[in-house]
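With one protein chain held back, the other chains of the complex are shown just where they sit.
Note that the chains take the letters A, B, C, D and E in the order they are written out, and that residue 1 is the start of every chain.
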Amino acid sequence: MTLPLNQLGIVKRTITRADRAAVEKLSRFGVATIHEAMGRVGLMQPCLRPIYSSARLCGTAVTVLLQPGDNWMLHVAAEQIQPGDVVVAACTTQNQDGFFGDLLATSFMARGAKGLIIDGGVRDVKDLTEMNFPVFSRAIHAKGTIKATLGSVNIPVVCAGAQVNPGDVVIADIDGVVVVPAALAQQVADAAEAREANEGDKRAIFASGVLGLDYYKMREGLAKAGLKYID
Amino acid sequence: MTLPLNQLGIVKRTITRADRAAVEKLSRFGVATIHEAMGRVGLMQPCLRPIYSSARLCGTAVTVLLQPGDNWMLHVAAEQIQPGDVVVAACTTQNQDGFFGDLLATSFMARGAKGLIIDGGVRDVKDLTEMNFPVFSRAIHAKGTIKATLGSVNIPVVCAGAQVNPGDVVIADIDGVVVVPAALAQQVADAAEAREANEGDKRAIFASGVLGLDYYKMREGLAKAGLKYID
Amino acid sequence: MTLPLNQLGIVKRTITRADRAAVEKLSRFGVATIHEAMGRVGLMQPCLRPIYSSARLCGTAVTVLLQPGDNWMLHVAAEQIQPGDVVVAACTTQNQDGFFGDLLATSFMARGAKGLIIDGGVRDVKDLTEMNFPVFSRAIHAKGTIKATLGSVNIPVVCAGAQVNPGDVVIADIDGVVVVPAALAQQVADAAEAREANEGDKRAIFASGVLGLDYYKMREGLAKAGLKYID
Amino acid sequence: MTLPLNQLGIVKRTITRADRAAVEKLSRFGVATIHEAMGRVGLMQPCLRPIYSSARLCGTAVTVLLQPGDNWMLHVAAEQIQPGDVVVAACTTQNQDGFFGDLLATSFMARGAKGLIIDGGVRDVKDLTEMNFPVFSRAIHAKGTIKATLGSVNIPVVCAGAQVNPGDVVIADIDGVVVVPAALAQQVADAAEAREANEGDKRAIFASGVLGLDYYKMREGLAKAGLKYID
Amino acid sequence: MTLPLNQLGIVKRTITRADRAAVEKLSRFGVATIHEAMGRVGLMQPCLRPIYSSARLCGTAVTVLLQPGDNWMLHVAAEQIQPGDVVVAACTTQNQDGFFGDLLATSFMARGAKGLIIDGGVRDVKDLTEMNFPVFSRAIHAKGTIKATLGSVNIPVVCAGAQVNPGDVVIADIDGVVVVPAALAQQVADAAEAREANEGDKRAIFASGVLGLDYYKMREGLAKAGLKYID
Partner (left out) sequence: MTLPLNQLGIVKRTITRADRAAVEKLSRFGVATIHEAMGRVGLMQPCLRPIYSSARLCGTAVTVLLQPGDNWMLHVAAEQIQPGDVVVAACTTQNQDGFFGDLLATSFMARGAKGLIIDGGVRDVKDLTEMNFPVFSRAIHAKGTIKATLGSVNIPVVCAGAQVNPGDVVIADIDGVVVVPAALAQQVADAAEAREANEGDKRAIFASGVLGLDYYKMREGLAKAGLKYID
C-alpha cells in the first residue's frame, strides 16, 4: 500500500486478512512455538503484558495509530472490525493513558473482536476481566483520554517494536505477542505444527532423566568450543 | 497550613477530614469514574500497583513523609490513624525498600485503617494478602528499614506524582489511585454519581451493536477534521 | 577458588554445598526474615519476580553465567544439578530473552532441582506454572535463544545485584530472593529462628491496639531527635 | 487558592511572586546548598536534566499544566510571564513530546523569562543552546505537539515530584532543580548564606589533609554505633 | 519485497536508494522540521542519543538486523555501503552491548558511510568523536560482541520504534532521528522547505514581543474551548 505524504487521517476499509484456516491453525499453538517457527522474529517487546494471566487471543489485525491521550481512532476502528479480528493499537509517541475500557470492549465484542493489543494503557480492568476480553497492554492506568486529533486505521504500524500490517495474524498469550505476516500464515502454521509434533515426546524423555546434552548431542560442540570441566 | 522552614520533624495531630458521607459516597465508584468526574486530574502515576488484584480502598488521608530506608514515621503515623483513614506515604527521594509489613499492618488495622498507599516498597506480601489489607506500592521488596531520621506526619506530600493533603479522600482499585481534595469530596461524589447514572444504559446499547461513532455523533467531527475513508 | 584469566568456558563439578540441615532449617523462614537475620544484606534486586504468586523455593546454588541470547550453559548446568539444588543464572550483559522453558524445567526437575533464579527472561510460563516449578525472573519473554557461545557453570556470579557462590543457599518467595553464603547457613538459620520466635507474640500485641511507639519505646528517641507535635 | 471542581481551563493572572530581593539573594547559591538550607526537601527528581551543561536559572514560577502531546497552554502562559519569571510546566500524564522549541523560547525571552523547567520533552536544542536559554527537561525529543485541549496556567502543579505554586522561587543548575515556597524565600536565602559562609574554610581544611572524621568529630559516634576496625 | 519464511540469513545487494537530490535537499533541514513536514510521524524513540552533541547526519539507509551480543552482520553490511549511506542497525531483542567501535567506523568511513543509527550500544566513543563519525545509539557500553549467528542486511527493520526500509532517508541531529520513506523523499523535502520559509520571519516577530496567542489567532479558540481568566 503506498501511503500519501500524510499518513494520518486515513481509514482503509478493505484489507486482506490472512487465510481463515491458517489463522485457525495458528490459534492452536503458543506464542513461543510460533515465534520459533518463524526463525525467532516477529515478537513484540515484553513490556506488553496480559491484564489477567489466562488471557489468550489469535486473530487478524485491524491496526490503529493513536495520538497521545486521544482514543478517537479506537471508535473509528470499531466499525472496521470483522469477526475474528484483533485490534492492534500503536501510538505516535510513548503514552500510557487509559485509552480503552469496558464500553469500547463491549462494542468490540459486539463486532466479533477477539481482543486488543495496545502499546499504551487500559482501564476498567476488573470489568474487562469479568467480560473475559483479553487485552495485552503496556500499562494499566485510569487516566482518561480525549477525542480531538486524527490518527489512522488500517495503515502499517509499529506496535511495541513489531511491524504490523492490517490483516496480519496476531497471537498472544502469557509469554508475549507475536505477529505473523498474512502471506506467511499457512507456512508458519505448518512449521509450528511440525515443531510441536517434534516436541511431542521430548518432555517424557527429559522427565526420564535423559539430558539435553545427550539428546541434542551437544557434548562434541561444547568440547570443540573449549569447555573445560574442572574439579 | 503554613509550614515552618524545616518541614521535617512535624506531626500534625488535628486534621480536617473530608465529610464522612461524601467519603462513603465516593467509595461506591471506581477510580476511573472519579478521576473523570474531577476533569481528568488527581491520579497517581501507574507505577503504583495493588499487591493483590482485588485490593480496593477508600478513605481519608493520613500523610507521611518518609526518609529513604527508614520507616520510623510509619510508627508515628499509626497513632494518628482514625477509623476510615488511609495512610499515604511519600519519600524524600525515590526508594523501594520494604518500609511496611505484617506487623505495621496489624497496628494499622487495629486503629481502623482502610489500607496503605506508598511510593516505595512493601514486604510480607503473603501475610498482607491473607489479612486482606490493601496496599498499593511501587515495589515489593524484602529489604528492611531502620528508624533513625525524622520525616513528618500530616503535612502536604507529593505521592507518586499527586499532591495529597491530610484529610483528602484517596480511592484506589486495580485501575490506579486517585486523590480528591477534602473540600471537593461532595461535589466530586455527586459528579461521579451523575456520570455513572449516565453510563448506565450504554453497555446494553453498545452490546446491541450500536457504534460509539453514531451514539456519540462523532462522524461529523471526524469528517470536519479531515478523516478520509479509502478502499 | 582462583579462576584462570578467562573465566568463561569452565564447569566446576565439585562444589561445597551448604550443610543440608541448615538448608532445611532455612527453608522454614521467609526471605524478609532471613535477610534481617543477616543484618539486612544479601538480597537480589526487586526486579526479579516470581512467575506465579505462590512460587517459593529454598536450595543450594548451582551457578550459571550465560551469554546474551544463548542458553547453552543451562543445558550444561543440568548435569551438575543434585537433588535440592537451585539453579542461579546470571548473564554477561543485561538480556531478557526467554532462556528457559518447559523442557529444561522437565530436565531440571528430573535431576531434583528446586527451582530457578534467572537474571533474564523465561517462557512457557503456563506450563511452568502447571508443573509447579518455581522461577524468579526479570522478565517473561517468548524470545528463543541459541546455543553457540560458552559461559560457565559453578563459578561465582553476580545475579540481580547479589554475589552468589556455588553451594550458597538461595531462598525466594513473593518478597524477593536472598542469598546466604554456605559458610553462614547454620548461623543465619539460627538467627532467623531466634528472630521469628521473638516476633511470635507481636502480632497479637499490635492487634490489641498497643502501638509500636510504645512497644518499641520509640517516644524518647523521637523527642530527642526533635519531633514536634502540633495541632 | 480554592480551585473549582474542574481545575482545567483556568488562567490565574494575579499571582504573588516571592520577594524580589530574596529571589536575587537565592540566585547566588547552588541548588544543593539551597535544598540543604530547607532541611533537604523541595527537590525535583533527577530525571530532569539541563539541555546544556552550563544551564542555570533562578526566578519566580509561572506554572503550567499541560495535556499530553499538546502545548497550547505554553502559548497562554507566555502572556503571563513577567521579567524574572521561570515557566514550570507539568503534564497531566507522563509524556516526552517536544512541547517547546526556539520560537516559544523567543517569545519567553521577549517577556523576560529566565528559563523553563518542563516535565516533558523539548526540541530545537541546538537553537536553544545558542540562544543561551536554559531549559531543564525530562527528554529531548523532536516530536511535535498540537493545540487542542485546555490545561491551566498558574494553578498549583506537581512537576517531577515537587509541588510548585505560582510565585514560588525555582533554582536550577547542573545538580538539579529546587523549589522554594514564596513565603520562605527570605528565610531560605538567609539560611543558605549562613551555610555557605560556614562552608567557606572547609575546602582549605580538607585540602590540608584533615579528615571529616576528625573535623566533624565522627569517631565517637561511629564507635558507639559499633564500627569495628580489623586488619 | 516478499521475504521468505525465515527472514534471517539474507543480504539484499540491490536496493533502491532515495533520489540523491532529494536526500541532499533533506540534509538542509533539522529533524524537527522534517518530522513536522511528514505530519508528525517517522521519529525514532528519544532513547537514541548522539554520542557527541554536534553529531548530525543525513543519508540513505542500509539496514541491519543484529542478534543480541553479536555484530557479525555489521561486517556484512560494510560491504553493502555506498557513498552517502547511513547504516541503521536494529536487534532481534533489546540489547545494549557495544556492537560498534573505531575499527568498524574506519571501514564504514572508507566506504563513504555518513554515520550509524543503532538500537544498541557502541564503544570507543572517544575515538569515534575524534574521527567525527556520527553515531546515534541507545547506550555507550564497552561490552564486546561475538560473530556467531546470522541476522540480515537490507531487509525492512524496526529500529527504536520506527519502520525503516533499505534506501529510506534517515536524518539525525541532537533533537532525534527521523525516517523518510524513499518514495516520499522529494515531497517531504519540498514540504520541509515550505515550512522553513514560512518560519523565516517568525523569530523576529516573536522577539519583538508579539505573542503566539495573537500571531496564531488562538484567543478565539481558547475562549470557545472554555478558557477562563481569573484574578
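As a working rule, a residue touches a chain if its C-beta (ideal position, glycine included) is under 8 Å from a C-beta of that chain, and two chains touch if they have at least 3 such contacts.
Fair warning: this is a prediction, and the values are worked out from it, not measured in the lab.
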Partners of the unshown chain among those that are drawn: B, C, D, E
Touch with the omitted chain, as defined above, among D:5, D:32 or D:110: D:32
Per the touch definition above, residue among D:11, D:26, D:43 or D:77 touching the missing chain: D:43
Sole residue of D:21, D:194 or D:227 that reaches the chain not shown, by the stated touch rule: D:227
Chain not shown, touching residues in chain D: 30-32, 35-36, 40, 43, 46, 49, 53, 173-176, 178, 199, 202-203, 206-209, 211-213, 216, 218, 221-222, 225-231
Residues in chain E touching the chain absent from view: 9-14, 52, 72, 75-76, 78-79, 96, 98, 101-104, 106-107, 109-111, 121, 123-126, 139-144, 147, 149-150
Footprint left on chain B by the chain that the document does not show: 67-70, 92-97, 141, 143, 146, 148-149
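Everything below uses one rule, namely that only the chains that are shown with their structure count from here on.
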If a chain touches chain B and chain C alike, it appears here: A
Number of hops, chain B to chain E, where each hop joins two touching chains: 2
Pair joined by more contacting C-beta pairs (A-D or D-E): D-E
Centroid distance [mean C-alpha coordinates] between chain C and chain A, Å: 32
Interface hub residues of chain A, defined as touching at least two other chains: 40, 43, 92-94, 96, 141, 143, 149
Touching chain combinations (by label order): A-B, A-C, A-D, A-E, B-C, B-D, C-E, D-E
